[in-house]
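Missing here: one protein chain of the complex. Every other protein chain is in place.
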Amino acid sequence: MSERIRAAKYPKLEHFSEPNVITTTADFIFSWARSHSVFPFTYGLACCAIEMLSSGFARYDVARYGMEVFRPTPRQCDLMIVAGTVNEKMAPILRRLYDQMSEPKWVISMGACATSGGPFYDGYNVVNGVDKVVPVDVYIPGCPPRPEALFQGLLELQGKIQQFKFVPEKPAGYELFAADEAEPAEGAVTSAAEEA
Amino acid sequence: MGLVVGSNPMSMDAIAALLVERFAGDLDDVRIQEPDTIVARCAREQLRGVAARLKADAEVGYETLNWVAGVDRRTAFESVYHVYSWKTNTWMELHVELPKGKPEVDTVCDVWPAANWHEREAWDMVGIRYLGHPDLRRILLKDDFIGHPLRKDYVDLAENHPHV
Partner (left out) sequence: MYDHFETPEPDEAVKLALRRIEESTARGEGSEMDGLEFNEVVVNMGPQHPSTHGVLRLVVTLDGELVKDVIPVIGYLHRCKEKLAEKRTYFQYIPIVDRTEYLASINCEWGYVLAVEKLAGIRPTRRAEFIRVITGELMRIASHLVAVGTFTADLSPLGTAMVFYMFRDREQVLDLMEELTGARMMFNYFRFGGVRYDLPDGWAERCREFLKTFPAKIKEYEALVDDNAIFLQRTQGKGVITQQDVVDYGITGPNARASGVDLDLRRQRPYSVYPELEFDIITAHHGDIFDRYRVRMDEMRESLRIVEQCLDMLPKGPVQLGSLRAPYVITPPPGACYVGQENPRGEYGTYVESDGSRYPYRLKFRDPCFCNLQLFPKILSGNKIADAVAISGSIDLVLGGIDR
């Protein structure tokens, strides 16, 4: 395979002779930036909100992970941490706020109540899990989860953000460099080019 | 200055005797629940008059309402009022029985302003209608909730659960 294709398929950091010049893929660099400076949205509803607050303050410092910028408005956030029980009265509002966030956005469901209704699962007014209203990326169990558990969830989310592909997946049968003769051309494009 | 707790301390027996004497016919079944609560029953029609007189009484004025609860007793409903007397530092629990088919009773909002939200909650949860209430609407549940959940015959309806 040619060098160009290898570089595209396997991203690496290549230092040239001058320092401060690094080559890598856009996926890597944007995902790295995104995952390490997430702006959480304080959607603290109930008791888990207090543990979320505790994790933001001095002892369990969420600023170590770059997430200390808790914004109260959804327009400026990309992560919604649903901490607490969601009930039928609150669910439309939850959906509205989720829709007001701009892409890319992620949702963490913190605590047993947000995951599945928790200790109030058989209440007449309780929604059994926030994933019935918004799509959830990471579930954190616990009642309430310790700040360390919240951090483990945030690290899982960082791992998930880093898998995000900035460039979309190529469709089947599409070759990256159709003009490259070193490889036997296959797929619809080259045959279409021959036909045309 | 101002509000003092227990300016007229009386023994529980003395309070019970006073209530039996002054409210003869209106307050039935006056009992003492140790250490400091009087439990009594009142008829539905007399509630408003009794409430006003209880509050205005010179020796045991029950001036503060603590809470109002609605209870579904399967054969009847009940509205329970818990009031506090600053002068004697004692409490009173007043039970008002309401018929099963027509759970309505006069409001006591003009006697005890605190009753406003408590009666709304009793309406919301148990379905007891308080006649004359300035703003009787649901307080804890969403506005289009169907039914009164704390009734014993409440069945979970699908309309109340759009998010399933």
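Should a chain be cited, it is by its letter among A and B, assigned in written order, with residues numbered from 1 in that chain.
One rule holds in what follows: a residue touches a chain if its C-beta (ideal position, glycine included) is under 8 Å from a C-beta of that chain, and two chains touch if they have at least 3 such contacts.
These numbers were taken from a predicted model, which means no experiment stands behind them.
Peer 1: Kindly state which of the options A:H36, A:R96 or A:K165 is in contact with the chain not pictured.
Peer 2: Only one listed residue reaches the unshown chain, and that is A:R96.
Peer 1: Which one touches the absent chain: B:L19, B:I38, B:A51 or B:L65?
Peer 2: Hidden-chain contact among the options goes to B:L65.
Peer 1: Using the document's contact rule, name the residues of chain B that touch the chain not shown here.
Peer 2: Looking at chain B, the ones touching the missing chain are residues 1-6, 33, 36-37, 63-67, 69, 71-72, 80, 82, 84, 86, 89, 91, 93, 112-114, 116-117, 125, 135, 137-143, 149-150, 162.
Peer 1: Using the touch rule from the top, list residues of chain A that touch the missing partner.
Peer 2: 42-43, 45-47, 49-51, 53-54, 57-59, 72, 84-85, 87, 89-90, 92-93, 95-97, 99, 119-120, 122-126, 143-144, 146
Everything that follows uses one rule, which is that only the chains that are shown with their structure count from here on.
Peer 1: For chain A and chain B, what's the span in angstrom between their mean Cα positions?
Peer 2: From the centre of chain A to the centre of chain B is 52 Å.
Peer 1: List the residues on chain B that touch chain A in their complex, please.
Peer 2: 141-142, 145, 149, 154, 156, 160-164
Peer 1: Help me check something: in the complex, which residues belonging to chain A touch chain B?
Peer 2: Going through chain A, the ones touching chain B are 88-89, 91, 124-125, 127, 132-133.
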